[in-house]
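This report refers to the structure that appears directly beneath it.
The full complex has more chains than appear here; those shown keep their coordinates.
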Amino acid sequence: MTPMKSQIEEILIKVRERKLTPKAALNELRDYPYQDLGFVKIDHQRELRKGIPEIIYGLGKTDAHIIKIGRELVEKGGNLLITRLDPQVFRRIRKKLPGLSYNAPARMAYLKQREPPPGKGPIAVMTAGTSDIPVAEEAVITCEMLGNDVHRIFDVGVAGLHRLFGEIDKILSARVIIVAAGMEGALPSVVAGLVSVPVVAVPTSIGYGASFNGMAALLAMLNSCPGGVAVVNIDNGFGAGYLASLINHL
Amino acid sequence: MTPMKSQIEEILIKVRERKLTPKAALNELRDYPYQDLGFVKIDHQRELRKGIPEIIYGLGKTDAHIIKIGRELVEKGGNLLITRLDPQVFRRIRKKLPGLSYNAPARMAYLKQREPPPGKGPIAVMTAGTSDIPVAEEAVITCEMLGNDVHRIFDVGVAGLHRLFGEIDKILSARVIIVAAGMEGALPSVVAGLVSVPVVAVPTSIGYGASFNGMAALLAMLNSCPGGVAVVNIDNGFGAGYLASLINHL
Amino acid sequence: MTPMKSQIEEILIKVRERKLTPKAALNELRDYPYQDLGFVKIDHQRELRKGIPEIIYGLGKTDAHIIKIGRELVEKGGNLLITRLDPQVFRRIRKKLPGLSYNAPARMAYLKQREPPPGKGPIAVMTAGTSDIPVAEEAVITCEMLGNDVHRIFDVGVAGLHRLFGEIDKILSARVIIVAAGMEGALPSVVAGLVSVPVVAVPTSIGYGASFNGMAALLAMLNSCPGGVAVVNIDNGFGAGYLASLINHL
Amino acid sequence: MTPMKSQIEEILIKVRERKLTPKAALNELRDYPYQDLGFVKIDHQRELRKGIPEIIYGLGKTDAHIIKIGRELVEKGGNLLITRLDPQVFRRIRKKLPGLSYNAPARMAYLKQREPPPGKGPIAVMTAGTSDIPVAEEAVITCEMLGNDVHRIFDVGVAGLHRLFGEIDKILSARVIIVAAGMEGALPSVVAGLVSVPVVAVPTSIGYGASFNGMAALLAMLNSCPGGVAVVNIDNGFGAGYLASLINHL
């Protein structure tokens, strides 16, 4: 039984048992599930509903806002994951959020207070080139924060297939595979042709000219011949890790 | 152990045991895995390697080619799935491929000779509107041919959220969810915000003007705020079903 | 008080008064608001919730489906409005839906059983050229079916401003103005510079080459210098009429 | 009677009464309605004609120009609204335009000398995320400067529908609703499905990769399934507020 439905039923039962007036029930339904800090609505219920903690999208938030949201989450005992966090912002806020770590290439800050439920198998995170590594690292940190073991397999693009085959063991042992690639974005197609597990394809904005900031790679991945390729947004390492973890926890 | 690796090892072992000359081994590696009909290379090994039968992409193939490939597959005892098959072509070839069924909205022909391995839970296939149903049906047939139970939940787009909530039971009981939507493509985002399982989003080309043949829906899905959304190509019901089944068989 | 909220309250009150078990209440919440015909979910509640009848989008529906939905709506005593209806489809279904009229340029069928609440002032529907008239007629029929008086002002594009000024009386007397224009789409900007009422701008796909099927006009309208321009999708005469009527009934 | 028409008639009447030669009348028609400062033509008549003061688009203007135009408007007793004003420019010019206030997120400066005519009901200004707030604030200030009461409803995007329903009271009590959303831009569609008042949709450039600087959200809004959605340009908070106010003063 899903939390959302049970929650409605619980409230309805209270009304029936006269523990709640209809008006109060209506208010409860409205006010319960999140905490309103004025500028943001923190979704504490999300950890229950989705099994995954609230993520802070760091870009464009003030220091004060990040600290306030972060503290609310930490005080509730949850884990903390801040994406797209400028290193200078991290340096300023780290004292206010003790225990916060930072992964520079991934531009992510994180703090683990309790162990997340473990994924069911290893997730392989691959890149076509070395320039795709920051996006891949974002996926790696996300996977790890959500309880998954990760195998990094970097710089195995289609320009030198022998490098790919050199890593075939790690590739074939993964339960879910994330592939980050820019430029022509061909690696997810090649990998999906070799394996029988889902491939999460992340186009990166690596390239120039007719790469159009990752659009070439994005289109290539959407048109992948072999089945089993799940595409996410350009440079969305976090989304790839999140999706892979969701699949890996089924 | 993956089939691909073992196969190479087997051949290498035969060489060691002098059952095979190196030259013959090289030839075997080259010639084994597919059957070359001249105009096409049938990948019988695919069923082993990927756990999924060869699919015939029907569009643009001649009757003779479809029949020849279909017969080869049927004779090997496999299941048959032909996508994007014109109804007139189906009418002409059905006699040559006895037992072949046809789903008109999905434009798919199929023939099941043996039971595929079952998926681990139900897959929900949803549409935003009634015009998205053909794409959804393509996903449904694909899922069913690959061994999954399917729940159809059609016409529950965001213009009337109460219709969506009316189906909340079916939605929450699914292990994987496929959502087909055209126009603004908002339904996958809304669904992904409610559930904790992967959502496979299929943009459809339904719409006009600034839908740009499904690009608006595609972009919306790629930019989905809630995590857990796996995007496939516009109108790619088959790909959505294939990916969902892959996840559902993990 | 809005209908949606009162409806929830009503159900909650019934639960409190033991007229409804919580389980039944939950079911009612789920099942009430629409009628499920299998292939479609008719939103009878919409007339209450939005003050506007369910519209049938005719494109791509089978004759049988249109007739079935149409009859359900007619039997409930509502008005009927079918958009993008092929004239040949109309000819086939007209006997099954007695009283249905058809506007050929607008490609709309309609049947009025009761008078809609009247709009508060006239709506002017303008076109830049004669080729934009079909889109404008779609807006006109929509406005009229929703209870508004309409002034048609056609063929007054910016290539001959004196034609526009010749209609200045009608323009200035409107409470809301709809402007359909293709090609460079300049007319809404010019009109919005003259009036102090909202201008609903409908780009049309009229043009060729660099009009890119109405995208040039769409972009022009989105970039309109004078304020007060509300843009809808290319060729969306229905949407323009609907929005204008909504404004005119405030 | 509209001011423009009456003005022409007045001039014609003066000619008839020989108070004006035809040549003088022609000159008067030409010279009357605006004040030419050389680099700009201030439209004092606009306040009469459109009921709304001249707005200064701050971007790209020199300090001297902004001060000169601002003073002209202030001396005439009008209200002042400067959009897209860099905070550093504001700091430099504030002494020259005493009483000028500044809203930092909205990047707007404003000075109210007289009360504008009040709008007929509250305008709700909603955002999908916290990053959309600057655009929303631009709409808020605009609405308030034009005489409207505003309800702010921020961070209620579709990723967590319960946050949206938590604000349902404020939403349903609004006479016009402005919705600012970036990324997949789905919120206006969801809101328009719930209410029976016009929804002014403002796509924001919030997002990355396939958001293409707000184009994904823009396309989503133009393709909105539920009727009643009026789209304005990307990040055009001012335009949204202006349009909403126009509707709210009808």
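Note that the chains take the letters A, B, C and D in the order they are written out, and that residue 1 is the start of every chain.
By our rule, contacts are C-beta pairs under 8 Å (C-beta built on N, C-alpha and C of every residue); 3 or more make two chains touch, one makes a residue touch a chain.
Computed from a prediction, not measured in an experiment: that's the story for all the values here.
Summary of assembly composition: all chains derive from one sequence, 4 are present in place, and the complete complex in the structure file consists of 8 copies.
As a convention for this text, only the chains that are shown with their structure count from here on.
Superposing chain B on chain D by their CA atoms means rotating through 180 degrees, a value rounded to the nearest 5. In this structure chain B contacts its sequence twin chain C using mostly different residue numbers, the overlap staying below half.
Each chain gets a centre from the mean of its Cα atoms; for chain B and chain C, those two points are 38 Å apart.
Mean C-alpha positions place chain A and chain B at a centre distance of 26 Å. Looking at chain C, residues 5, 218, 233-234 sit in touch with two or more other chains.
Note for the complex: chain B touches chain D at residues 128-129, 157-161, 183-186, 189-190, 192-194, 207, 209-212, 215-217, 219-226. By the touch criterion stated above, chain C contacts chain A in their complex at residues 5, 8-9, 12-13, 15-16, 18, 21-23, 25-26.
Those residues of chain C that touch chain D in the shared complex are 2, 4-5, 49-52, 55, 120, 168-169, 172, 175-176, 194-198, 200, 218, 222-223, 227-234, 238-239, 242-243, 246-247, 250.
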